[in-house]
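Every protein chain except one is present and positioned as in the full complex.
Let's turn to subunit A:
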Amino acid sequence: MTMSEIFAPLKEPLIMGTAVGIMVGVIAVIAGLTYFKLWGWLYNNYIKTVDHKKIGVMYIFVALVMLFKGGVEALLMRAQTAVPDNKLLNSEHYNEIFTTHGVLMILFVAMPFLFGLFNVVIPLQIGARDVAFPRLNALSFWLFAAGAVLINVSFIIGGSPNAGWTSYFPLAGIEYNPGVNNNYYAWSLQISGLGSLMTGINFVTTIVKMRAPGMTWMKVPMFTWSSFIANIIVVFAFPVLTVALIMMTMDRQFGTKFFSTEDGGMDMLWANLFWVWGHPEVYIVILPAFGVFSEVIATFSRKNLFGYGSMVASMIIISLLSFLVWAHHFYTMGHGVVVNGVFSITTMLIAVPTGVKIFNWLLTMRHGRITFTTPMLYALGFIPIFTIGGVTGVMLAMASADYQYHNTLFLVAHFHYVLIPGTVFGILAGYHFWWPKMFGFKLNEKIGQVGFWLIAIGFNVTFFPMFILGLDGYARRMYTYSAETGYMTLNMISFIGALVLALGFATLVYNIYYSLRHRKELACGGDPWDARSLEWATHSPVPEYNFAVVPTISRLDEFWYAKKEGRDLQAGKIEDIHMPNDSAAPFWQSVVMGLFAFFFIFNEIGIAIALGVVTLIFMAVRSFEIDEGRHIHIKEIEEEERRLRGDR
């Protein structure tokens, strides 16, 4: 490829503008870090860290940045379709935007945000000092970050993926997509996907092996339970994506014919593999959100969770069913009545355990004492809006009717009605709920609540019209439409809703700024919400070692009952605490792997192989390294505890 080909995307004024904006931003950040002499601080405290809390915060930070990129793309799409025959974006640019919007929102917003919450909350909820493999955890994060950089660089260098986030073959194959666009897709997902797989293994191990003494399975807090199941799904689903992406790379870069339309290849094989991963993926991003809602609703109803056992059972059933429904994404490929019938039934069956959960949440509130804080508003907004997503899901599950909904805005409306009130509201509820745990002060309630209303109203105005447009024959992914179709009114309403939604997300950022400035007034103790689970038993922000003394658990919501009975959960004798050492290796290994992928994308196989060898050296060195960790001594702990208590 020539240089002019590589930088071809910059010919587009919008992309040039974005590129300049990113450049200015990067220069500003570098200048700021240099001016305030923060490089050392950043390197030692964040880049080298293996502390689950800091890694969690970094995940959430990157996810928020990506949320705004994905959000701008969404706004551009709505602006483009707000009026017929719009010339704001051309077809190619629009195709790239909806593709990266999907990829970003699912893989670089929803997942990392939840992984961030896993990192911050789970070790605290189960009374652990860190995750099972702290260094692997750092590697997971940095690999995810490398993938995020790759997918964003694609906009400027070489061109973004443009075959939809599903990247169906043959459209995504080398014959129809000869540029580097879809190499970016394969490699950014591959690199970040490896990180996700490691996170899954890490948290499954952590939750199985590192629960506080006495915390048997039925005493595990619901967020940890839901995340545990989500991580098991990660462990089973992500290898499928890894393999499918390798096949995609082989097809695109080495001339194999797995998904080709000739020589015995099968294009629909990709669709099958993609959704064997892709449908469980939906539950990976929704189950932890269910966990957040369970914590939030119980806390702000001041009541224990109703039907704890059936909550756990329903999530296990959902996780099993999630692997048995993938073909409902292509009922229209010509399956017989039997195949479509079976997949219709398994799909609709998921509504049963999901319904059980909804009713359990409703009954948790009964006889409760409900306070309407920002996290609670998100949880309460979730129920009515998500239920619309759920019932339209049942409608889509009916194979025959799906012949009319498939590939239309009805489908787009449905999955946004699932993923926004489900995952995004869950993320935001958790973010407002656990913010004080991360930073020692609350976010401003008023701004938080205004933000909720803007997001909830903006969301419905944006997406409800899409149900109707879909039933009126509007196919998804069209970059424009003609005036005679009569689609304009509803599209315009949708655009206005998107603006309100954008304003809502802007309040999130403003709230960070505002609350940072007023952090003295908003400062709070370890348990600002009068909550129930173990993470609230320690200080906010949490000391490096989490708990001076690991609490012993005798029942569910131990912390809640300890508070009532006036017991101190950390009353035992303080001992030396064994902690893992920081390491810069995960960061540098991810840099190397990111570059490896980058050169692979551009078919620079020689350089890629060299970088691959460096990666292997990193791994070899790690396997021979003896790292016994370090100890925090009693004196330091006592000093820290005094300081934290004295401060409050």
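In this section, a contact is a pair of C-beta atoms (placed from the backbone, for glycine too) under 8 Å apart; a residue touches a chain by one contact, two chains touch by 3 or more; residues count from 1.
What we mean here is this: contacts and distances are computed from a predicted model.
Chain not shown in the complex: UniProt lists it as "Quinol oxidase subunit 2", one of "Sugar ABC transporter substrate-binding protein", "Cytochrome aa3 subunit 3", "Acyl-CoA dehydrogenase family protein" or "Quinol oxidase subunit 2". Contact with the chain that does not appear here is found for just one residue of A:141, A:330, A:431 or A:545, A:330. When you scan A:478, A:549 or A:574 for touch with the missing chain, the hit is A:478. Looking at A:267, A:445 or A:544, the residue that reaches the missing chain in the full complex is A:267.
Annotation: of A:11, A:366, A:520 or A:573, A:366 touches the absent chain (contact as defined above). Taking the complete complex into account, A:352 is the one of A:29, A:208, A:352 or A:584 that touches the chain left out.
Residues of subunit A that touch the chain left out of the display are 85, 91-92, 95, 163-164, 168, 170-171, 175-176, 261-262, 264, 266-268, 301-304, 306-310, 330, 332-334, 336-337, 340-341, 344-345, 348-349, 351-352, 355-356, 358-360, 362-363, 365-372, 377, 380-381, 383-385, 387-388, 391-392, 394-395, 397-404, 406-408, 456-457, 460-461, 464-465, 467-468, 471-473, 475-482, 486, 489-490, 493.
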